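Note sheet for the following structure.
Every protein chain of the complex appears in place save one, which is left out.
What follows is chain A.
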Amino acid sequence: MIALVPGLLPTCTAKQPQVKGCTSGSRKNVGCMFLSLRTTMRLLTHNMLTSHVKGVTNGYPLKLQAENIKVMSVDFNPEFVARMIPKLEWQALVQAAESIGHLGDLPRELVPEYESNEEFLKMAHHVLMEVEVIEGNLECPETGRKFPIKNGIPNMLLNEDEV
């Protein structure tokens, strides 16, 4: 389970703001007021994402720029981690973890017989599931297009002129 840290939660009892008929401009404020630290993006997701900007040939991996990171404890499930590892691009994971300073002791190369190596799986679990990005950007390595992560949710929408 995710340990909820009470101090991190918005303390204001968030009186419902009047956003009636608001434009996209004024919504910016609402986003800040609603800043709940309880949704976040994991590095596992980052590893699966690629840039889909039109015409990009090499859009992987996205550069991760994190402004706000949270480390929370999540139930360790060795079977799940072992199942996910073959689906990962290991180098991209190492790079991403390093770029936000959370590589820890994670080996740069995938160790053989990792399925039965609980210590290794625990480290992988920590990086994949417990390091979470709350605010930041995902940047396309080829075009430099930035996809913002707000409130722990990456917004991968392109603009209408980029589709």
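In this text, a contact is a pair of C-beta atoms (placed from the backbone, for glycine too) under 8 Å apart; a residue touches a chain by one contact, two chains touch by 3 or more; residues count from 1.
We take it that contacts and distances are computed from a predicted model.
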item: The complex's invisible chain, by UniProt name, from "DNA-directed RNA polymerase subunit beta", "tRNA (guanine(10)-N(2))-methyltransferase TRMT11", "DNA excision repair protein ERCC-8" or "DNA replication complex GINS protein PSF1"; value: "tRNA (guanine(10)-N(2))-methyltransferase TRMT11"
item: Chain not shown, touching residues in chain A; value: 1-2, 10, 14, 16-17, 19, 24-25, 27-28, 30-31, 33-34, 36, 38-39, 41-42, 44-45, 47-50, 52, 60, 74-75, 77, 79-80, 83-84, 87, 89, 148, 150-151, 153-161, 163
